[in-house]
Structure formats: structure tokens, C-alpha cells
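Mind looking over this structure? Questions follow.
With one protein chain withheld, the remaining protein chains of the complex are depicted in position.
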Amino acid sequence: MLKYIIKRILMLIPVLIGVSIIVFLIMRVFSPDPAPIVLGQHATQISVEAWRQANGLNDPIFLQYFHFISGALTGDLGTSFYTKMPVIKEIFSRFPATIELAMVSIILASLFGILIGVVSAVKKNSIFDNAGMLLALVGVSMPIFWLGILLIIFFSGTLHWLPSSGRINPLLQPGHVTGFYLVDSLIAGDMDAFIDALRHLVLPACALAMYSMAIITRMTRSSMLETLQQDYIRTARAKGISEGKVIGKHALRNGLIPIVTVIGLQLGSLLGGAVLTETVFSWPGIGAYTVACILKSDFPVVQGVVLLIAFVFVLVNLIVDVIYAFLDPRIKYSKKEG
Amino acid sequence: MEKGYSSNSDENLIQAADYVEKPESQLKEMWETLKQNKAAVVGLFIIGLLALIALVVWGSELLGKQILPYDPNYSDMTQSFIWPNAEHWFGTDQLGRDMFSRILDGTKISLFVGVAAVAISLSIGVMLGAIAGYRGGRTDALIMRIMDMMLAIPSILLAIAFMAALGKGLDKAVIAIGLVSIPEYARIVRGSILSVKENDYVQAAKVIGNRDSRIIFKHILPNIISLIVVRATLGISTAVLDTAALGFLGLGVQPPYAEWGDMLGRARGFIFTAPYTLIFPGIAITIIVLAFNLLGDGLRDALDPKSRIK
Partner (left out) sequence: MLLEVKNLRTEFKLKRGTVRAVDDISFSIDKGEILAIVGESGSGKSVTSLSIMGLLQNPGRIVGGEILFNSQNLLKMSQKELQKIRGNKISMIFQEPMTSLNPVWRIKDQIMENIMTHMKISKKDALARTIEMLDTVGIPSPAERAYDYPHQMSGGMRQRVMTAMALSCEPELLIADEPTTALDVTIQAQILELLYRMREKFHMAVLLITHDLGVVSEAADRVIVMYCGKIVEEADVKSLFAQPLHPYTVGLMRSIPQIDDDSDQRLYMIKGMVPNPLHMPPGCPFSDRCDSCLERCTKDMPELQEIDGHKVRCFLYDKASEGELSTK
């Protein structure tokens, strides 16, 4: 198993290098020149040239890439053209907000998705099943940002229940430990801050979770329908155990195997969806920031962020595969033998 | 004493024959099953209706005739933010333009971008997938690794990066959205080709000395066409969503085109004062995406041999 994981981690390297090359080409070769944006429209030709020279943009493209990748290997992703801050710092001041949002969303999506999916499968063709499937269908058809807007109109505008933007009331901001406000406020023992952070999180998390929940619901339903037809489910029933145990211990345990893959893939798409959710809810995360940086041609930041997101994405895939092997003994053992 | 066996092998023969049937008959059979699926018929009906709206609006535009209640781009600041009423069914926006006319006008943009983007990703994706699956070896590894890399970047970020590189505009949005979903098609086609490749009739075609491209187009692709049709239908709904997302971020289709996502993005500031300006474009997007999803799901069920038996 360990050998397999190490092998997989080694296989990540070419993927990450490839990703960095793709981003590098799109940004540095095709994107607009950042110099006029940084220096302003009225900058002189000389100052533009000087700036380009200073930031290495006049070097041949492969040399630029070599600088970038050798820096990245030592943990240095360069500095932002605009803030002049190290990219690493820029990223890590915003990344926890995105991760917190994505984690809460994926938990919501998995919990409700699996629940609705299982009940729909068990009560196939019932009213609940039809309602659940309709919800799932609408869920995959609604633009994330529009759902966010609807939630704001209803829960912030009409009902005044929940805040429409930001992560927390700045006065309540907990000290930085993990960067996750829910965790940090608990560490600080500040319940007011925790509740405030939670209230800020509810709407964006729901908006972001909806699409993934819909996908997980559909996948769970079809996986469970198939599993419930299996011979070993009949065997379990023949043992005289309760129907609840048949479904919970026998069917779900098997039906979950493909669902894990879907959840992993959804975590990747959540990072993309975060771009839109963060924009709608003015969430101070990495997504909205990256969009701004792409538009400003802030090459170092964009390269760093995309590399990081790609790393998270492939890492999640790896974790999913490990969980997969854990859930399905047939896989684990065939690897051991092979 | 087992008498079931002979009929079993007959069944296998029939199935084998099924497999090599002509693509027309495969699509025909899909259509027959599809007709039984109420949800898919509803989806098809909505799509037909939207396509009709788009055609009529576009046609009248070409002829220089005004068929919409108001000129979708005529702005009159004295008429801004009129709530929905009998004259302006969906109200007017911040520039005093009639929302109902703008939303009807936007149908053609969304349909066009959706279909055109899928056409791009479909043609390139199918080609790459076919080459990778058929050639195997290093070609396969190279193509599929690049696809993996593209999949490791969230598609919306990739699309934004393409837009930044290409510049804003309708044609660029089509290209960016089209490029982003190439890997999905490539993967599906490659997977199916790998499973079809070893079939006897493909091997037979090889032995006779057919050229590779001929084998791919004549013998392999027809057998996975229904799979591609399903994927493309669902792909249109994704493309429409992506178009709206780019528009919402201010990166997609630009005025004077009335694009729903762009309308949403520009009306964001009025979320509490004029929420209706944000509700109707969203409903329009949801309906069109829903319709393609309904149709796509129906097609997939029609393709599934388990449901065909019924």
C-alpha cells in the first residue's frame, strides 16, 4: 500500500510540471503585457522596458520558465507585480478562506447528497424519490452564482436573517492559528466569533454545495439501486437482519465505493465554483483574487495559484484512490499480490 | 438435459448482430426509446421552443424588423428600474431597457455559444481521443497526460485564463469554453475505442487492410456515436452555464449583445433595490440548462440496454 502511494506521489510530479507549462504558455505568451497595467497608461517606453527587464520578462521564455520552476522547487514563487509581496504570502493569506468554504460545502453536499440518494433509491418511484430527483435536476441546472444571488435576495434582503457578504464581523476576527475562522474561534474559546463566522458561511456554503449535492444525490441513487439488486443483499435479508441494517451495513458500504470517486471529483469542481461564489458573496478567498490577477496579468500570482490548486486537485484524487482501496478489499489485495 | 442453452447462444448471436448495426438504426432505436421518456420529450419541446424564439428574433433582426416588444438595446434613463408590469413584463433594467425583450434576445446568444462551443470541443476531443485510443502506446500516453493536466485545473479558471489571453467577445468565449471541455470528450472516446478495438469486426477490417482512418470513421465511431450524442447534449448545458459564468464575471460576451450572465453581472449592484433584474435572467439560464439536461438524461437512459428491454 505504502509503495503504491509513493509511486502515485512520484507520478504527480510530471502532471504538475505539465500544468505549470500550460499556465506559463497561456499567461506569458498570449496574455496582455502587464507593464502598462502596472505602470499606468502614461508610462514612458523607457520605464516600461526597464520594468520588463527588472522582472525578467525580456528573457527567452524557457529561461523565464527555468527561473520560475527552480524557484518553485525551493518554495519561492516570486513576488506579485502589484503588491510586491511574495506570492506565497499572498496565497496563504487567502487560501484558508477558500478551503474552509470548500470543506464545509463538500461536507454539506456529501451528507445531504448521500442521504437523499439513499432514501430515493430505497423508496424508488415514491413521492420522495420524485421530489429528490427534481431537486437534483434543478441543482445541476442552476448557475451557482445565481443561486447565491437568490439566497442573498431572500435570506439577507427579505428576511434579514443572514449577512450577504464577508467572512466575519472584523471586530470579532479571531487570532490567526489555522486561518479557518470556525476552528480559530473555537481555539480562542470565542463563541460569538464562531457563531458570527458560521452565519457568514451558511449562504455561500449552501450556494456552492448545491451543484455537488445534486451530482452526489444522482450518483448515490443509481449506485444504491444497482447495489440493492445484488445477490449478497438477498443473502443479508435471508439472515433475518433488519432492513435498516441491510441497507446501512451491506448496501451502503458497497454503494459508497463509486460515490467516493464522485465526491473527490466534486472537490475539484468546488474549487472552480468557489471563484463564482466568492465573487457573489465578497468572500475574501483565493478564487475571486485569482480572477482579478488573471485580468491584471499578474503572472507570478496566477502561476502560483494554479499550481497550488492543481496540486490540491491531484492530491485529492490520490486520497480518493487510497480511500477507494480501503473501502474495497478486492483492490487492496490485488495490489499487494501484484 | 439443460435445454436452455441453445436459445441462450441464439441470444448472444442476436446481441452480436445488434452491435454492428448501422449508426442510423442505432440512432433510430434511441429515438424510439426516447419518445417513451416523458422528461426527455419535455426537454426536447423546450429546446425546440427556445430554438424557435432564437430563429425568429435573429431572422427579424436580419430583415431589420422589430418583432420583440421593445428594442432590446434601446436605453432610456428616464425609464430605468420600472418593476414588472403590464407594459414591461419583466420590468426595465438600470439603463431603462426592456428586460423581457432582452431575455428573448439573449436566447440566441446562449444557444449559439452552447452549440458552437460543444462543436469545438467535440470535434477536437473526438479526434484526440480516437487517435489516442486507436494508436495506443506513446501517442496515447502523451495525449492523455495533457488531457489530465487540463483536468487538474478548474475549468472555469482555465476558461478565464483563455479569455484573458484571447480578449473578450462572443467568438472568444466560444473558443475558450470549447477548448476547456476537450478532455472530457477525448476520455470518453478513448475509453470506448479501447473496448471496441479488440472486437472481431474491427480486427477483421484490419486484416483486410483498411486504412486506420477508415477503420476509425467507418467501423469504430459509428458504434460509439450514441455515447457521443449523450455527452454532447449534456455538454451543451455545461457550456451554457460556463458562458453565463464568464458573462457574470464580465469576461464573456460583451454588449451590445444581451447575454444573460452579463446581464446578471451588471445588475449585481441593484440586488436589494431591483431584485427582479437578477431573477429573470437566472430563470432563463436555468430553463435552457434544465432542458438540455432532461434531454441528455433521456438519451442516456435510451442508450442503456437495461432500460431498453422494457
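In order of appearance the chains are A and B, and numbering begins at 1 in each one.
One rule holds in what follows: a residue touches a chain if its C-beta (ideal position, glycine included) is under 8 Å from a C-beta of that chain, and two chains touch if they have at least 3 such contacts.
Quantities reported herein were computed from a predicted structural model and do not represent experimental measurements.
In the complete complex, the hidden chain is touched by one of A:L2, A:A54 or A:A238, namely A:A238. One of A:S20, A:S80, A:N254 or A:T290 touches the chain omitted from the figure, and that residue is A:N254.
Where chain A meets the omitted chain, the residues involved are 230-232, 234-243, 250, 253-254, 257, 327-330, 333.
The criterion applied here is as follows: only the chains that are shown with their structure count from here on.
Rounded to whole angstrom, the centroid-to-centroid distance between chain A and chain B, based on C-alpha atoms, equals 24 Å.
Residues 14-15, 18-19, 22-23, 26-27, 30-32, 137-138, 140-146, 149-150, 152-153, 157, 164, 268-269, 271-273, 275-276, 279-280, 290-291, 294-295, 297, 302, 306, 309-310, 313-314 of chain A are the ones touching chain B in the complex. Put simply, chain B touches chain A in their complex at residues 145-146, 148-150, 152-157, 160-162, 164-166, 237, 241, 244-245, 248-249, 251, 261, 264, 268, 271-272, 275, 278-279, 281-282, 285-286, 289-290, 293-294, 297.
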